[in-house]
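All protein chains but one are shown in place.
Chain lettering (A, B and C) follows the sequence in which the chains are written, and residue indices restart at 1 in each chain.
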Amino acid sequence: KRARDYGLINGILPTGQWNAITDVNGVKIGHTTVLKGDSIRTGVTVIMPHTGNIFQEKVPAAVFVGNGFGKSIGTTQIVELGNIETPIALTNTLNAPIVANAIIDYTLQQKGNEEVRSVNAVVGETNDGYLNDIRGRHVTATDVRKAIDSAASGPVAEGCIGAGTGTICMGFKGGIGTSSRKLGPQQGAYTVGVLVQTNFGGILTINGAPIGRELNNYYMQKTKRHEADGSCMIIIATDAPLSARNLERLARRSFLAFGKVGSFSSNGSGDYSIAFSTHPQLRIPFSKKDKSVREIPDLENDDMSPLFLAVVEATEEAIYNSLFMATDTKGYHGNTVKAMPVEKVVELLKKYGALNQDKLP
Amino acid sequence: KRARDYGLINGILPTGQWNAITDVNGVKIGHTTVLKGDSIRTGVTVIMPHTGNIFQEKVPAAVFVGNGFGKSIGTTQIVELGNIETPIALTNTLNAPIVANAIIDYTLQQKGNEEVRSVNAVVGETNDGYLNDIRGRHVTATDVRKAIDSAASGPVAEGCIGAGTGTICMGFKGGIGTSSRKLGPQQGAYTVGVLVQTNFGGILTINGAPIGRELNNYYMQKTKRHEADGSCMIIIATDAPLSARNLERLARRSFLAFGKVGSFSSNGSGDYSIAFSTHPQLRIPFSKKDKSVREIPDLENDDMSPLFLAVVEATEEAIYNSLFMATDTKGYHGNTVKAMPVEKVVELLKKYGALNQDKLP
Amino acid sequence: KRARDYGLINGILPTGQWNAITDVNGVKIGHTTVLKGDSIRTGVTVIMPHTGNIFQEKVPAAVFVGNGFGKSIGTTQIVELGNIETPIALTNTLNAPIVANAIIDYTLQQKGNEEVRSVNAVVGETNDGYLNDIRGRHVTATDVRKAIDSAASGPVAEGCIGAGTGTICMGFKGGIGTSSRKLGPQQGAYTVGVLVQTNFGGILTINGAPIGRELNNYYMQKTKRHEADGSCMIIIATDAPLSARNLERLARRSFLAFGKVGSFSSNGSGDYSIAFSTHPQLRIPFSKKDKSVREIPDLENDDMSPLFLAVVEATEEAIYNSLFMATDTKGYHGNTVKAMPVEKVVELLKKYGALNQDKLP
Partner (left out) sequence: KRARDYGLINGILPTGQWNAITDVNGVKIGHTTVLKGDSIRTGVTVIMPHTGNIFQEKVPAAVFVGNGFGKSIGTTQIVELGNIETPIALTNTLNAPIVANAIIDYTLQQKGNEEVRSVNAVVGETNDGYLNDIRGRHVTATDVRKAIDSAASGPVAEGCIGAGTGTICMGFKGGIGTSSRKLGPQQGAYTVGVLVQTNFGGILTINGAPIGRELNNYYMQKTKRHEADGSCMIIIATDAPLSARNLERLARRSFLAFGKVGSFSSNGSGDYSIAFSTHPQLRIPFSKKDKSVREIPDLENDDMSPLFLAVVEATEEAIYNSLFMATDTKGYHGNTVKAMPVEKVVELLKKYGALNQDKLP
């Protein structure tokens, strides 16, 4: 069950239909989970920004680097040109180049891309080397293609799946999580959807409750080693008509959700946020240009604040979902990571008044 | 009384002696509060990085811009050269240039600076225009000089004082707040001190408790206008031997404390963090250079994590202190801002288990 | 006479009518030259982005910092919000805050701005402390207002005027220079105009000819001191419909003109480029918003290249104009700086085939 199913309702904004990044129209998610033998616990997750040929119809996009100790691929071109031209893939650290190459494969093979000779593959990663034989780089081009081909809208699988198969979050099993927020008509009725790959440490708080400390599992806890390093990838989609500049501002705010959940973005945690807009009029054509100046819609700076709130809330909840949905995992070298003890956590949330806050004014 | 006096103890690290930025050796704070007639509610606060001639012995420094909708002065040179060469002053938005000019005055007048012809004055600001006749720019060069001359180490006055005289935080009266954290000997025994000028909105949470919602005072609350815009200035001092690069990383983490207290860094909130190191061997000499290569101590990246935790905790507590120490203020146009109702808040903190968390493991 | 009057024609693109930043429709330039007694040789130059109320109708804008050893004011807000809301003023280093305050004065006083309580004054500066009593900060609010009130379109005065009164460029008297380029109809017929305040050193080359070395006046020349430090401000206007992101890319290219003229952006040279678009549909309204989403024209990335060429050529020529138009100046402490010996330079340009290159294919 997801966080919200336990009455854990963070923030004041309503979610979209699926409470998932797929609430942003056209966004599709695909996972390939790579489980082999005792030691291979990894995978790949792809985010498809729209249902067409992404290279031919690029989407406006931006990156915020919360902590650059990471191996994300494709960031400088996103920053410079303000767009993304491929699916976004998440995987493990050492697999990032192989997955990027597979994203290039996919793009070159798309109908209409026969003459394409430059592709900016976008890949994010976190390090699953405690549970996974990461040096083996077990995610293959086939795995990536399978994730793309199976990508779907609607509900999104969470927890130990795809790129979240082997990750660790706040001392518990982490993974993939997602959530969304929907603004009211006066704020433009925009949707913000977030998907995270959680793999970091800190001092877990859930909707304000000091869970990490209650469960004796936190950074600097004296009797037990808790690894704060790791990383977090945050992918943000919105249908609001945002410039690359305002998408970067949106991405920057997602970093605030880290504070909420008790992360301090440790030295070894490579934390990246990538945001894109799916607004159909903002697509950037590659081949079929008919003019050099496009007329595009652009949301004013002054109207960004509700979106900023939305991205903080959705990122926070996506992280919670990654924890609630993950399961005990044993892998590389016999290493085992337990899922967060949900029942106990729910009790603690009750104790700290962190449940059912939708009843608050 | 300060937050901690009510048993509000956020985080796991101990504070320094004064629980103030002045716990970092040599740092001094001075305030001039400018209260005149019905409409003038403003002031200036200065942070002295050390007790000597700052221009002649610059300190390594860095800036992180959480949200650049602000008028801070001096940032590009800090970024380029990695140092600060003047006191740092905080004031109101429209007064920033006058205060910068006063900082230049001070620097030119310092003994030993007779030939100085270039000064990078560092000034931060937030907008106190609801309570203060901000268009009048009532902070004078004399006020700045008084703040510098009265700067002292030891306990720091908080709340409605200096640059915090007319600010608003989370729908209540904001102001100046400060806090510190001290690492254990295994983490280097470094101190991190933070001083904030709070002037922003959001959905206030205090140590996880949903205070803003309980008190019906938050962004998007339906029946009452709550202004999310404003700004926050965060000044960070440490005695750890950090490069400008690692100081920037430290400053970036302070942004996470915003998430903790319920800010989403609204469009109109110009949020800046400025960090400097007081380590004596890191001083950058101006006139008295004897060599072009200095031997300097440099803390490894890998040892930054405890400092990152420290800056998040201290920034969070500094914000709380600014709220706990502020008092009801009436000013410009008869506008009135109430202080946070502390007794009620303490009750709510109790209800949500947010007090005395030092008893947690 | 200007560079072009001697047959010095750099690059391949034609100029606008005035070969000045004022070729960009609506842009006006005003200077106040402050000459007093033996020691005061300074001034202020203002760039008016359009003829209306700039605060009420902001222009899209961007900043590139070539070298941040400078005291420019207003940069972080330009970067964050992607716009400029005041005239841009250039002056001497220590006068920057006083001039910024005068820009605030002007903005607060503009009709329609009666309720404005936040102003991001934009000021650039270079250090004229060799010829000017810079510590005295002799540029006053009245001087700034005079520059604004006298701002005009059409031809622009160059050399030792306004903010260029006391500057030094490449070992000779520098000052204000301007130039423009006009693209052909196939490239959109856009105009790019540049105005520079030159105050830096290096190894001067003019259209490729090694003038600095021929004249024995260059950085590291063994028998004569040549100061490489200083600074350069570059203001760029265009009528092309550019996003803030593409304006930043345009600004970044202006840095390349430094290479062409023989600068290496020495440690002490604070080099800033500020670019804005005057396209009427890109104005950002302050008070009179009727909707939160504007439909705006946006030039494609792919069509930026001709503008990039234009900005490099215009910046290069603006620097040459600042040198050709400057005159011998004696000032502070009896210090004297000679103008570039134009006749000799023209001879050398001939010798190196650097004149009349418009005859080349």
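Just so we're on the same page, a contact is a pair of C-beta atoms (placed from the backbone, for glycine too) under 8 Å apart; a residue touches a chain by one contact, two chains touch by 3 or more.
All figures in this text were calculated on a predicted structure; none of them were measured in a lab.
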Of C:Y106, C:Y190 or C:Y218, the one touching the omitted chain in the full complex: C:Y218
Omitted-chain contact residue, chosen from C:A209, C:A237 or C:M340: C:A209
Selected residue (touches chain absent from view) among C:S265, C:T278 or C:N321: C:S265
Residue among A:G68, A:G154 or A:G184 that touches the chain left out of view: A:G68
Residue of A:Q17, A:T51, A:T76 or A:N356 touching the missing chain in the full complex: A:T76
Where the missing chain touches chain A, by residue: 65, 67-77, 79-81, 93-94, 96-98, 100-101, 104, 108, 116-121, 127, 129, 134-135, 137, 270, 272
Contact set of chain B toward the excluded chain (per top definition): 80-82, 188, 241, 243-245, 249, 284, 289, 292-303
Contact footprint on chain C, counting only the chain that is left out: 11-13, 66-67, 69, 202-203, 205, 207-210, 213-214, 216, 218-221, 228-229, 249, 252-253, 255-260, 263-268, 301-306, 308-309, 311-312, 351-354, 357, 360-361
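One rule holds for everything that comes next: only the chains that are shown with their structure count from here on.
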Topology of the chain contact graph, where touching chains are joined (line, ring, star, complete, other): complete
Centre-to-centre distance between chain B and chain A (centres being mean Cα positions), rounded to whole Å: 32
Shared-contact residues (touching 2 or more other chains) in chain C: 80-81
